[in-house]
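One structure below.
Missing here is one protein chain; the remaining ones are kept as they sit in the complex.
Letters A, B and C name the chains as they come in the text, with residue numbers starting at 1 for each one.
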Amino acid sequence: MSLALLILLPFGSSLLLGMLYLFTSLRSERLYALIGVGAPLLISLIALWLGYGQLQGAESLHVSLFTWLSIDALRIEFALSFDHLSAVMMAFVSVIGTLIHLFAVGYMRGDAGFGKFFAYFNFFMGAMALLVLADNPIILFIGWELVGLASYLLIGFYHRESANVTAANKAFIANRVGDFGFIMALVLLFGAVGEGGFSFSAIEAQIYSVDHALLSLIGVLLFVGAMGKSAQIPLYVWLPDAMAGPTPVSALIHAATMVTAGVYMVARFDFLYVLIPAVGLFIAVIGILSALLSALIATMQSDIKKILAYSTMSQLGYMFVAVGLGAYGAGIFHVFTHAFFKALLFMGVGAVIIALHHEQNIFKMGGLRRFMPLVFYPMLIATLALSGVAPFAGFFSKDAILAAAVASEYPLFGVLGLVVAFLTAYYMMRLLLLVFVAPAKHRHTSLHVSPYLSLPLLPLALGSAVAGFWGMGGAYGGGDALTHFLSLSDYAHHLTHKSEYLLALLSNLIAFAGFALAYRRFASGAREPQPTALFERWILERFYVDALYHALLVVPLRRISLWCERIVDDRFVDGTLGLFSGGYRTLATHFSTLQNGNVRHYALYFLSGVSLLSLLLLWRL
Amino acid sequence: MIYELFLILPMMLIVLGALMLMLLSHREAPLNRNMLSVLILALAFGLTLSRLGEAHSVFVFEAIFGRSFIVDSFSTLFDLMILGGAMLTLLINHDYFKSRHYFDGDFFALVLFAVFGMMALSHAHELISAFISLEIASLSIYALVGYNSDNPKSREAMMKYVVLGSLAGALFMLGLALIYGATGSTELGAIAAHIAAHPQDAHTMLIIGGFFVMVTLFFKIGAVPFHAWVVDVYHGAPLPVTMLMASTFKIALFAVILRIYLGDFAALGDFWSLPLQILCVLTLIGGSFLALSQSNIKRMLAGSSVVHAGYMLIALNAITLGNFNASESILFYLMSYFISSVGAFGILSFLAAHEHKQLTFEDFKGFGYSHPYLAAMMSIFMLSLAGFPSTIGFLGKFYIFTGAIEAGQIALAALGIFVAFVSIFYYFRLIATMYFYDTPKTEQHFGFDTTTVLILLMAILSIWGGIGTALLPYLPTPDALIELSRHAITSLD
Amino acid sequence: MDTVLSWIIFMPLLGMALGGVLRASLNLLRLLAFGSSLLVLALALALAWHFDADAGMQFVMIAPWIKSYGVTYYVGVDAFSLILVLIIALLMPLLYLYMYREARHGYWYLMMALQTGVMGAALSLDLMLFYLFWETMLLPVFIMIGRYGSNNHPFYAMKLLVMTVFGSMAMLLSILYMGYGFYAEHGFWSFALSDLAQDSHGALVAAGFLLAFAIKIPLPLFHTWMAGSYGSAPTPAVVIMSSVMAKLGAYGLWRFGFSLFEGSLHHFEPYLIALALFGLLFFALHAVMERDLRRMFAYSSGSHLSLIALGIMIQNHYGLSGALYLIATHALASAGIFLMIGLIFARVRTLEIAQLGGIAQSAPKFAFFFAFFALCIAGVPGTGGFVAELLIIIGAFEYGLATGVLAATTILAAILFIFWMLQRVLFGPQSRQTEGFVDLGAREVAMLAPLVLLLLLSGIAPNLFTPLFEPSLALMLGGRP
Partner (left out) sequence: MSPLHFLLLGTLLFGIGLVGVIARRNLFVVYMSIELMLSAVNLLLATFSRIRGDEGGAVLSLLLIAVIAAEAAIFLAMIIALFRAKRSIDAHDFTQLSQEHNA
C-alpha cells in the first residue's frame, strides 16, 4: 500500500492542484506550495523508510494494484515493485525532488502560473515514481511517456514565447522517436516471451529461450528509447533547447532524474543486455561519442544553462559507457552522484539567473562571489565533484566508470573518457570563473537571494561531497557497497588496485590541468568568443546538427505534406474522379445538343433508331 | 349481357361524361367542370374498385366485337390506376386550373376522352383495337398539349408531338399489317396460337411486324432513340397535361406492352432480348444525359422520366428472358413512379398557379425557407425518384434490379444502379438548391387545400410505400401492392 | 425486452415527429431532443448492464417487412454494436449541450433524424435494413453541411453525397446479388445476415461492400470527400461523421466482412492492409501542412481510422480488440476535439491556424481540455488511445514484422502535426482574433468533462471495459482455423 502511495500521492496532489488552478479563483501561493511540496516530502519519507528496509535486507516489495489489461495472452498487471535498484532510484529522486520543489517555491514566486507549475511538477514526480517502480515494461513505458509529457509541459511552461514551445515540441518529438523504438522492442519482446507473463521477473526467467538475433534487435531498439530520453546521439538535440523551461525544471527533470531514466532502463534490463555484449558495445560507443561531442560543445557555449545541459549529456554518455560495458553498478552509481551535483549546479545557476533578472549569458556576469557566497561555495563543491576531483562524490563514480573502461577489451574508451574529463574540468571551471570570480561587467547594488533558493543547496552540497563514499571501490577501502546492494548482472572487468590508483592520479591531474587552462583564460574575465578557426566555429554552431536535421527531416516532411495535397489528392484522386464525372457531363452536354428543337431532326433520330434496330433483328434472323 | 354491360360501364361512363362536358362546354354555366369530371372519374373508379380482387377474364360482347376487348383482373388493376391517376391529376391541379383562363369544358372533355382511350388500351386484346384506343388517347392528348393556343411553346410542343406521333402511328400500322400478313389475324390470342402452331418457322415477318408495333409503344414511353420529343413536349404542354402524359398515359402504355409481351410474344423472347437490351442501355444512359443537362425543373423531370422508362425496360427485358415475376415489378414501379412524379409535378403546378414562375433551378433557391413544408415534400419526391431507401421509389428499383438479377442480367442491373447513382446529381441538385441558399422571401403560410392535401397524401404514400412494415397492424404494406400486381398478372396466363 | 433496441433506434425519430406535429417551439424542441437522447442513453446503459458478454447476438427482434422478398426488420446487438450504441447514446446529449443555443429549428430536427439513422445502421442485421439506415443517415448530414456549413459548403455536401452514395450503390448491387444467390440456393428469399452468412460469396460481391466501407471510413485514395466535408460541416455533423459514421464503416468491415466474406476476404487482405498502413502515414503527413484546423483533424481522423482498419484486417485477437478499443476511444477523443474546434470557431469565426495562437493565455481551461484531447489522439499513455495503439501494434507484429514496424509508426504519425498545431493554436503570442478569448463556461465544461473522464478511465484501467467484448472476440476467433 505504501508503494501505491508513492504514486498516488504526487498524482493526487497534481490533480488537486490542477483542479484548484483551473476551476477555482484560488491563487494563494502558500496553499499551492504547501500541497506541492508536501506530496514529494511525504513520498521521500516513505521512500527513505522503504529504502532503509531494503538496506536492512528486507524482501523486495511487489504489489499488484489491479489488472491493467487482459487480452488473450497479454496480461498486464498494474504492479509495482520495490527492489534494490528502484530503492536507490526512488530514494534520490524523491529526496532531490523535494529539495528542488522547495527551491521552486522561491524561484516561481510571483509567477501567475505558480499553481500550474506545481501541478505539473507533482505530475512529473508521480510519473517518475511510476517509471522507477514499474514491475513490467508496459507500465514502465507508461511512466516513461508520462515523464516525457511532464517535461514537454514544463519546457513550454512560458508558452507566451514561441521559441519555448518549439523547444518543448522538439523534446517531445525526439522522445517519441525514441519511444518508437522502445515500443517496438517491447512488442517484440512480448511476442518472444509474452505468453508466460510479462513482468520483469517473468521475462528474466524466459529470456534464455529467445533467439539471439531477435534479442539483439530488441536490445538495440530499447536503447533507441534510451537515446531519446537520455539525450544521446543522434536524438540529443532536444536537451539544450529544453533549458527554455524554468530552472527548477532543468534541475529536476533535465539533469537529475528524467534524463537518467535511459540508464535506469538499461540497468533494469541488465539480464537482457548481459546476453548481448555486442549491443552493449554499441551503447558504449554511442555513449562515449555523445560525451565527447557534448563536452566539446560545452566549452564554447555562453548560455549558462546550456553549458550545464551539454554537461549533463556528457555525463549521461559516461553512464552509458558504463552500462554498455557491463558495469551496471558503476553506471547507476554515477546516476546517483550526478543527481546531487548536477541538481545543485542547476539550482545555483537558477539563483544566479533570478538574481540577475533572467540574464543567462556568462560573459555578461562576473564577480558574484561576493554577493552570493551561499551559492558560490556549494557550486564550487559541485564543480569539483563533477570534474572528478577526489574525494568528492563524482570522483568515485567516474573513477569506477573509467576503471571499467580501461579494464575492458577496448581501453580506448578509457582514453576518451579521460579526454572528456579534461574538457569537463575546463568548461566547468570556465563557468565558475566567469560567473563568480571574473570582474563584474555591471555594478550590482543589491543582489538578494531568497533562502528558498539558497538553503536547498546546502544538503545537496553535502551530498555532492560525501555521496561517493557509498559506492567507494575496494581500492579506497570501500566495498563497492552500492554495487553489491544493487546486485545487477555486472560483467565488467576490474582493475588491480595499483592501476586503479594510477588511474585516479591521472584523472585528478587531468582535471587540474583543465582547471588550470580555464584559469589562465578566464580568471580575469573574457569577452564572448569570436570563433576564428573552422573547428571552433563548428563547435560553436554545435556541428550544424540542428540545421542538418531541419534540412533532412523537417523540410522534406513539409514538402511531402504539400505534395500529398496537391499531387495525390487534387491531381491523382480528384483528377481521376473529375475525369469520369467531367467526361460524363461532357457527353451529356453533347447528347443534349442533339435536342435542338427541330422536329425533322427528331424524326431522323427516330427513324435511324428504327432502321438500325430492324437491321439488327434481320441479321439475327 | 347485363353483366357484360356492367363490366364496361366505367368506360361508358367516361365517354358519356366526356360527351356531356362537351355539350356543356360553351354554356356560361357557373359550373365547376373540374369537379364534375373528377366526379365522373370517381364514379367509374368506384365501380371498378368493386371488381378488384375477383379473378375473372371475360371477352365483352364477343358476338359483336370478337375477342378484341377483354375485361380481366389485369385490366381492372390498370383501370384503377388510370382512373385514379387521372383523378389525382385533375384534383392536384385544382389551383392551377383556377389560375389559368383557358381551361374550359372542352379541356376536361378531352381529358376524359384520353382516359377512355387509355382504359380501352388496357382492355385491348387485339392490335387494331389497341391501335384505335391508342389513337383516341393520343389524339386527345395532342389537342391537350396544344390546348393553350396562345402560348407559342404549347403550339410548338403540339406540333412536334403530332408529327412524330403520327409517324410512330404509321409504323404501328405497318407492323400491324405485317403481323396480319404473317398470321392472318391481329388478335393476340390468335397470334400466340399461330406461333405455337408453327414452332419451326422463322417468323420473320411476324417479328418485324411486332418490332414496329413495339417501336411505337416505346416511342410513346420515350425510350431512346425515340425519345427526342419527350423533353420538348413535356416542357411545352400545360402542366396538368404533362402530368397526365408522364404518369397516367405511361401506365396505360405499359398495360398494353405487358399484355403483348406476356401473352403474345413470350414465345419469341429470344429475339426480343437483344434489341431490348440495346434500348435499355441507350434509354438509361441517354435519359440520364438528358436529365443532367437541364436547368428547367420540368425538363429535368421529363429527362428523368426517360430514365424511369429505362428501368421498366430492364424489367421488360427480364420478362423476355423468362422471368415473368418481373412484370409485377413493372406494375409496382409504375405505381411508385406515379406517386412520386405526380407529387413533384403537383408542387410545380401549385407554384405555377400561385407564383407564375419559370420553374428553373434558380427559382427554387431558398424554397426550403419560403415553403418549408412543400420543400420537405418535394425532397421526399426527389428522394423517391432517385430511389433513395425508405421511399417507395427505392422499393420499385429494388424489385426491378432483383428481377433483373434473377433473370441473369447482372450487367443491366449494375447499369441501372449506376444510372440511379447518376440521378443523384440532378435530383439532389434540386434538394440542394432548395435548402442550401437563402431567400429574401419570408416563410409562406402553408394552407390545406385540395392541391396541398393531395401533395401531402402523395408524400405520405411515398414514405409509407418505402417503409410501411408489418409492424403497424391493419395497415397494408408494400407487400399488398405487390400481391395485387401478382394477382393481376396471373389473369394473363 | 425485445423491443428495447427499437426504442433505442426510433426514440429520436419519435421526438422529431412529435416536434413536427406540434410545430414545436424552440424550447419544446430542445426538450424533445434532450429528452429523447437521454432516454436513449438510459436505455443504452441498461442494455449494457443486461448485456451478456459471453453470448452472441442479443435482444434480437425480427418482424417481417417485405414478405415477398424475405426482407425483415431484424435488429440485434452484440459486443461490437453495443460499443457503437453506447458511443452514439453518449455523444448525442453532449452534442445537444453543444448546440444548446441553436435557434434554427431545422438543426434540431436533423440531429434527431441523424441519431435514428446511425443507431439503426449500428443495430440492423438484415442487409436491406442496414442499407436503408446506411443511406438515410447520410441525408441529414448532407443537408446540415449544405445548409449550416461554411467554406464552399454546397460543393462539399454534394461531393460527400456523391462519393458515399457511389460506394453504397456498389454495396446495394452486392446485396441484391447475394439475396438472389440465396434464393437460387435455398428456394426462398432472405436478406438476413445470419442466413446469407451460410453461403460463401465471391470476391466481386465482397468488393461492392468493401468499396462502400472504404469510402465511408475512408481509406486513402477513397478519401477526397473527407477533408472538404469536415472542413465545411457544422460541428455536430463533423462529430457524428468522425465519431460515428466513419466508425460505422469500420463496423461494416467487421460485421459483414467476417461473416459474409470469410472465404473471399483474403483476396483483399494484403491490399487492404497495405492501404491501411499507407493511410496511417499518408493522412498524418497530409495534416502537417494543413492550414485549417478542422481539416487537419479530419486527416488525423483518417490516420486513426486507417489504423482501425488495419487492426480489423489483421484479424487476430490483439488487432481486433485494439481496433474496437480505438473505435471507442477515438470516437470520444475526436468528438472532444471537434467540439472544441467548434467552440473556437464560434468565438473567433476562423479556423485558419495562422490566425490563431495564444489561446492558453486567456483561456487556461480551454487550453487544458484542448491539449488533453489532442494528446489523447496522439496516443499518450494514460489515455485510452495508447491502449488501443499498443494492442494494434502487438497484433500487427504478430501478423508480420514489416507490418508491425509500419504500424508502430502510428507512435510517430500524430506527433508530426499535433504538437506544432498546439503550438500555433494554444501557445505563442495572441493574435488579433484570439485576444481576450473567452474561457470555457460551465455548460461547455459539462459537455467535455464526461469525455475526459471516460478517456482517462479507459487509459488508466482499460480492463474495466475490455471484458465487454473480450469473450465474444475469443469466441469468434476460436471458431476459425
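Methods note: a residue touches a chain if its C-beta (ideal position, glycine included) is under 8 Å from a C-beta of that chain, and two chains touch if they have at least 3 such contacts.
Only a predicted model underlies this, so the values are computations on that prediction, with no experimental measurement involved.
Enquirer: Taking the complete complex into account, which shown chains does the hidden chain touch?
Expert: A, B
Enquirer: If I consider the whole complex, including the chain that's not displayed, which of B:Pro10, B:Gly105 or B:Gly146 touches that chain?
Expert: Counting the whole complex, the residue in contact with the absent chain is B:Gly146.
Enquirer: So one chain is hidden, and I want to know which residue out of B:Leu167, B:Ala291 or B:Leu430 touches that hidden chain in the complete assembly.
Expert: B:Leu167
Enquirer: Kindly state which of the options B:Asp79, B:Asp95 or B:Glu135 is in contact with the chain not pictured.
Expert: Considering all chains, including the one not shown, the answer is B:Glu135.
Enquirer: On subunit A, what residues meet the omitted chain?
Expert: Here the touching residues of subunit A are 592-593, 595-600, 603-604, 607.
Enquirer: Please give every residue of subunit B in contact with the chain that is not shown.
Expert: Where subunit B meets the chain not shown: residues 128, 131-132, 135, 139, 142-143, 146, 149, 152-153, 155-160, 162-163, 166-167, 169-170, 173-174, 176-178, 180-181, 184-186, 232-233, 235-236, 293-296, 299, 358, 360.
Everything below uses one rule, namely that only the chains that are shown with their structure count from here on.
Enquirer: Between A-B and A-C, name the chain pair that shares the greater number of C-beta pairs in contact.
Expert: It is A-C, judged by the count of C-beta pairs in contact.
Enquirer: What is the chain whose Cα centroid lies farthest from the Cα centroid of subunit A?
Expert: Checked the centroid distances; the maximum from subunit A is B.
Enquirer: Please report how many Å separate the Cα centroid of subunit B from that of subunit C, as a whole number.
Expert: 43
Enquirer: For subunit A and subunit C, what's the span in angstrom between their mean Cα positions?
Expert: Computed from C-alpha means, the inter-chain centre distance equals 37 Å.
Enquirer: Tell me, which residues of subunit C touch at least two other chains?
Expert: Expected reply: 162.
Enquirer: Going by the touch rule set out above, which residues of subunit A reach two or more other chains?
Expert: Touching at least two other chains: none.
Enquirer: Within their complex, state which residues of subunit A touch subunit C.
Expert: 18, 21-23, 66-72, 74, 78, 116, 138, 141-142, 145-146, 149, 152, 156, 159-162, 165-166, 168-169, 172-173, 176-177, 179-180, 183-184, 187-188, 190-191, 557-558, 560-562, 564-565, 568-569, 573-574, 577, 581
Enquirer: Enumerate the contact residues on subunit A facing subunit B in the complex.
Expert: For this pair, the touching residues of subunit A are 584-585, 587-589, 591-592, 594-595, 597, 599, 601-603, 605-610, 613-614, 616-618, 620-621.
Enquirer: Note which residues of subunit C are touching subunit B in the complex, please.
Expert: Listed in rising order, the residues of subunit C that touch subunit B are 63-69, 73, 128, 131-132, 135-136, 139, 142-143, 146-147, 153-154, 157-158, 161-162, 165-166, 169-170, 172-173, 176-177, 179-180, 183.
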